[in-house]
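Omission of a single protein chain aside, the complex is shown with its protein chains in their original locations.
Each chain gets a letter, A, B, C and D, in the order it is written, and its residues are counted from 1.
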Amino acid sequence: MNKLPIHYFLSLVIAVFGVVYSQQSAAESSTPNPSVTLAELSEPLVGANLRKMPALVERLELEAGTTALPVLEALLAGELYYQRSDKRLVRAVSQTEGGFQISDVFSTDALGSVAKKQIRKVKLNNALRVQLRAAIGRLTLLSDDPKLRLTAIENMLKKPDQANLELLQQARAQETDSDIVDLLNEALALNLLIAATDRQPRLQALRELEGSLQPAVRNALQALVALDADAQPLEQDIVVFTSASRLLDKIDGKLGFYAFLETLFFGLSLGSVLLLIATGLAITFGVMGVINMAHGELIMLGAYTTYVVQLLMPNHIEYSLLVAVPAAFLVSGLVGILIERSVIRFLHGRPLETLLATFGVSLILQQAVRSIFSPLNRQVATPEWMSGSLEINSIFSLTYNRLYVFLFALLVFVLLQLILKRTTLGLNVRAVSQNRSMAKAMGVKTDWVDAMTFGLGSGVAGLAGVALSQLTNVGPNLGQAYIIDSFMVVVFGGVGNLWGTLVAGLSLGVFTKFLEPATGAVMAKILVLVFIVLFIQKRPRGLFPQQGRAAE
Amino acid sequence: MISIEGVNQFYGSTQTLWDLDLEVAEGSITCIMGRNGVGKTTLLKCLMGLLPIKSGSLRVGDTDFARLPAVARPRSGVAYVPQGRDVFPLLTVEENLRIGLGSRRDKIREIPQQVFELFPVLNDMLSRRGGDLSGGQQQQLAIGRALVLDPQVLILDEPNEGIQPNIVRQIGDVVLKLNKEQGLTVILVEQKLAFARRVGQEFRLMEKGRVVASGNMDLLSDELVNRHLAV
Amino acid sequence: MTAVGAIGSDYAALPGVADRAKELRQGARVFLFILFAITTLAAVGNLLFEPDSVFHVSTYTITLLGKYLCYGLLALAVDVVWGYCGILSLGHGAFFALGGYAMGMYLMRQIGDRGVYGNPELPDFMVFLDWEELPWYWLGFDQFWLALIMVALVPGLLAFGFGYLAFRSRVVGVYLSIMTQALTFALMLAFFLNELGFGGNNGLTDFKEILGYDLQKDSTRVALLMLSALALGAGYTVSLWIMQSKLGRIIRAVRDDETRTRFIGFRTEHYKIWLFVYSAVLAGIAGALYVPQVGIINPGEFSPLNSIEAVVWVAVGGRGTLYGAVLGAVLVNYAKTRFTAVWPEAWLFALGALFVGVTVFLPDGIVGWVKARWLQVKGQAS
Amino acid sequence: ADTIKVGVLHSLSGTMAISETTLKDTVLMMIEDQNKKGGLLGKKLEPVVVDPASNWPLFAEKTRELLSQEEVDVIFGCWTSVSRKSVLPVIEELNGLLFYPVQYEGEESSKNVFYTGAAPNQQAIPAVDYLMNELDVKRWVLAGTDYVYPRTTNKVLEAYLKAKGVADKDIMINYTPFGHSDWQSIVADVKKFGSEGKKTAVVSTINGDANVPFYKELGNQGISAEDIPVVAFSVGEEELSGIDTKPLVGHLAAWNYFQSVESDENDEFIAKWKKYIKDDKRVTNDPMEATYIGFNMWVAAVEKAGTTDVDAVEQAMIGITTPNLTGGTAVMNRNHHLSKPVLIGEIQADGQFEVVSETMGVVPGDAWSDYLPGSKDIVADWVTPIRCGNFNAKTAKCSGQNM
Partner (left out) sequence: MSLSEDFRQSMPRDQLWPFLIEKQPPAVDASKNILLYVEGLSVSFDGFKALNDLNLYINDGELRCLIGANGAGKTTLMDVITGKTRADSGQVWFGQTLDLFDRDEAEIAALGIGRKFQKPSVFEAQTVFTNLELAMKVNKSIFYGLLSRLGSAELDRIAHVLETIGLQGQESMLAGALSHGQKQWLEIGMLLIADPRLMLVDEPVAGMTPQETERTAELLTSLAGERTVVVVEHDMEFVRSIARTVTVLHQGAVLAEGSMQEVQNNPEVIEVYLGEGH
């Protein structure tokens, strides 16, 4: 690769063009005006109405420069307030026990806490946030913190703006961090591509942008290859046009590839949710034969347990899930055991009747939750480490919550397999479900086995609840939303076969997600259901059927 | 060793066992005989706790079986081979055999080699599902499964049903051998006279839910057979 | 309720075959008598007595009764396949809803230009969503006879198609149950789609009249109630006749051991398909009678939970006894009506407890329990 | 009777209990309050609460029960449009009175119903105007749950946007089923749609439970309000109380009321509510305000008419004014819809909204949308001589009334 020479050339070209294009921005370049103090510049913020704010912020940026950063950042964070009494600007952070902790914006001196009534927020809206972020970006482009610089450039790359050109060049000249240099070059090339009119620099820019997946780059290229009403290229320079369209094709090819990966990930992640909600049922229903309509509510209990755990440890949200996992397992498991001991055990040999009884149980559990926790959804916080996404590149990223849920589902599955395979419980429960009285005659403690197994299945349902609390509502209807799907997965996989549940869950997830773009969410779901119905005609006992003489 | 006194049993409102008394001596092989439907199987199920009894007492050794929950009975050394085999159809042969291991009193958690020596076919089919076996193979599995418990008392309900002749012989030999070598007490429900005579030491004849005749096998006369077993 | 014709599955010896047939006939008479006595009394009470008379029966009661009877017919349909043939359908609500939609479409077309947009051709929701013309599958629904045919034909065809596939492929047990659930779930999602032309979530509503009779008139309501009673009575009689015939015994044989039945020469899948279709048609008729009485049909009726509830009614009443199913439907729904008014905040506890209690303590449903009591009393008497 | 019975017809179980239970409590609070003030016409108010259990036919049954068995004088109830549609024939047949407190799709005006929630012109249009003018939005995603309210709203908006010169390719419409919980693909699509260079916004008519997973997915896929703002018409304080709002700061909602609005009436109302419900964390929301207004108007109308007779109260209602909670005055118009202010709020980290825009004065609710071809000629006017909920101004005919 002859990347280096190109870089040099590029810098040169940019330098030349830069002069032309940065003239007006150079004029208003950020040399702070020392005659006006920051405090004075900030003063009009107090009580300003939203329409006036943009001008005030612009003035702050231009006249106070980097010294305005604390004010701008506080404003952006929505923490800029003023005291009603003396109109003094403060930074206010709300406290969990009510009221606000305030500090001076300029000196950061703590000023104690105040009631909400005593302070008033400096108005802020979306448009202003955009402006603030751009301003802060410009001001931090030359900051010492590489992270800040990186964010600033990324921001500028998202919204190419000729006004930033000179700043970028300046940064390019100083930058040493090679990752940031790459990004800077990308940003510069993009700006160049948009601004330049001659063939050479444009081709250079195109070459430099090779391999870039930035949406802004693609947008610029698309503008370049746009056709007019007669399907003739708008672009006059045919060489630029063809190399731009070649580059665009290349980018689109990559995009297609990543779109595929993304859909696959979405599918697996939906599949892992299906797997999680079905795993518990694969035990209570698949192995024990209890048509457990309360399965959804056991999931719900797991989710509420997560909520309660967070209530109990409000200052340790980061660890709350680690506590919630065993807690939910226990809570749902114990409730499961209770259900088994008080209801299910009277229904041995009457599997269909378990449907009726557990349906009753599900109504009771739902209403119990409604009575205890109110019918409203409860707020379950997402720990920092579960928020956001793992960026693979600028167009492909994996959201952390989904990623963790996926791993969690696999983990639960593996653990369960181990329990069922490595302990006698797995063997005993199958024996009991196949011939209860003979199992008794062989000394299997059928009561204990029933209780433990049902408890295990219910506990796993609780685990699913913890995961769902990170993805969706925690409310009394949670269970209802998932019960049909979980039965579908277990049956599709083949009742009594845990591997079947795994394959069924994941494949249904992937199948749905590949259908969805073409058909829309509703139709995809309908098609999946129709597919399952037809599939069962071909394989009347699911993907992994129980075979042999006895299964008939 | 086993004493059953005054047992009454009902299916719903129909009485099947009527004040039934029965004694089995320790280390003996006792053969229970009777026409179809007289309650042989019912009696054995009551003994194993698989059916509730209305009244009466069941004692095995010093234990009051009537008070013992069904699951604890195998633990006190009683193993049962039910009529109709009742193997676990979807468990493999090996799993079928392992089921009883938890109830062994000596805490050995290995399938005793003896089982495979007696029924080599089981060794060949360890990973086949119980339900897939042929009828005779299932019967062998059921007996093998009972032996895994290392019992003191073995209860066999028509163990030769559907078994090929040479294995029937062999089962007879096994029973005799276990009885002789390990002092195993055996209760055997059997319809086939030849086998009963060969293996049994004592006989009990049942009719309509009662024991109507009993004694040493030598005393089982043709007259008795005709009276109580003929249709 | 003294009818004791249950074909229970208990192993107690039963009286002779002839006795049982007589008993069944007696039970049927008692059932039909009670059914028609109640509806006739209600009708007379509503139409002939002034509101302030003690004999007056309110229109509220009439519509409630009508609704219960439709549910009763649905329960009967479920019982026919589940109680007698072991086909646990968790999707019978679909047939009910389809029958309902067919009737709803007729009623929609009867609105004519009295809709809010005054369009004589298109129902309001179509005008509203810019439909240019009536979709083909709506054509002819202004004819009552066609709607009537569709009420039976659509559920019947769906049941036939589904049954043909499933029963021939020998899909049985929970697999079948869950597939019926998938079926109704898919239909629910489909009917929610506004593009489908059935009014989406709002469904069909704002009906004005049926065959020219004002739906809000008491006399029309009473007539609908009587019709429901007739349909239920007829459905009951025909089902009873089927179940008492040799066909009924074959159906029960299929329930108990399908493979064995096949080995004595019965094409069990034919029997199952036939029965499934019959049952679906019953459910469709129930739905068709239900819609004009409650005044709305929407995709919620396809909800799998509704179908499960129908199964629960049957179980509560007593599975495998036709009148038990009806009784279960009426009782559970009456309980629902009362509970939602008396304990609006906690009625689910009561209903849930009812379901649990019945299953655990009354394994053969209310009817089975009453029957056992009756036998006990009779036994003590003699 | 020695009491005046007030029917409360809100689902306390089933899928809608989440939203409706609050309204039941609100009505009960208002009744208690009114009784403390001495009742109405010298009689005590007596609430009759039933649970229609989110089941639409049950709504009709319960309405009949309330009107003909309990003989209530007025009903406060319903949330979803389909429940209202189900109740409507019964209400009209038995000449009852229903106050409906939720924003809805319009296209209806019944003599027996008063609509105190927003019509589409009182929510959607001002919100879009705001996005267009203040945030310079050029591309639009109209995302909704597939039922009538979103369909209508989106139809109205589509027509409106096109009239403003927005091209077809700059509008993306997406419908999802109720309770949709897997938003990965859709959010990814929105993200792509929004990355094509033009400022993009999402107009969300996503209903109820589907919102939490939607916003979570937005947050996790890194779409902030600055990139692609979402303006919602069905997300209020109560919905937000179930979500961790920190990643959502800056997303918008359009309502006629926010808890954060400062006014004396609102302060008093909030305080009363928290005391009544015995929970200091409980929030208030727009449908509660609509219930509040509806209840107060009804009280005023009964006092004015001197009776609870439905016909008299109905006529008395028209033109009644009561203070709303945002410092203004609500007026009941001749079409049975209210005049209301429209507020645009931004979500704050504490789960509240901060008002960023407000219409000048109040907007009268439009029963029949001017943007739909089928209904632009229709007006509702319940004053003589027209006395019709859907009067076609062109043909001068009144259609579709159940009476």
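Please note the rule applied: contacts are C-beta pairs under 8 Å (C-beta built on N, C-alpha and C of every residue); 3 or more make two chains touch, one makes a residue touch a chain.
The structure presented is a predicted model; accordingly, all values stated were derived computationally and were not measured.
Colleague: So which of C:Leu134, C:Leu196, C:Ile250 or C:Leu331 would be touching the chain we can't see?
Modeller: Considering the complete complex, C:Ile250 is the one touching the chain left out.
Colleague: For the chain not shown, which residue from B:Val168, B:Val186 or B:Leu220 touches it across the whole complex?
Modeller: The single option touching the absent chain is B:Val168.
Colleague: Using the touch rule from the top, list residues of chain C that touch the missing partner.
Modeller: 9, 11-17, 242, 245-247, 249-250, 252-253, 255-257, 259-268, 270-271, 274
Colleague: Which chain B residues touch the hidden chain?
Modeller: So the residues of chain B touching the unseen chain are 11, 14, 35-38, 41, 83-84, 121, 128, 132-137, 139-140, 158, 161-170, 191-194, 225, 229-231.
Please note the rule applied: only the chains that are shown with their structure count from here on.
Colleague: For chain A and chain C, let me know how many angstrom lie between their CA-based centres, rounded off.
Modeller: Spacing between the chain centres: roughly 46 Å.
Colleague: Among all residues of chain D, which ones touch two or more of the remaining chains?
Modeller: 12-13, 146, 175, 177
Colleague: Residues of chain B that contact two or more other chains, please.
Modeller: Not one residue in chain B touches at least two other chains.
Colleague: Okay, in this complex, where on chain A does chain C touch?
Modeller: Residues 285, 291, 293, 343, 346-347, 350, 352-357, 359-364, 366-368, 371, 480, 484, 487-488, 491, 495, 522-523, 525-526, 529-530, 532-534, 536-538, 540-542, 552.
Colleague: Mind pulling up the chain D residues that touch chain A in the complex?
Modeller: Against chain A, the touching part of chain D is residues 12-15, 17-18, 21-22, 134-136, 146, 174-177, 179-182, 184-186, 188-189, 195-197, 209, 212-213, 216-217, 219-222, 225-226, 229, 238-239, 241-244, 247, 249-250, 252, 346, 348-350, 354, 356.
Colleague: Which stretch or stretches of chain C touch chain D in the complex?
Modeller: 58-60, 63-64, 67, 113-119, 124-125, 127-130, 189, 192-194, 200-203, 205-208, 215-216, 294-296, 298, 300, 336-337, 340-341, 344-345, 347-348
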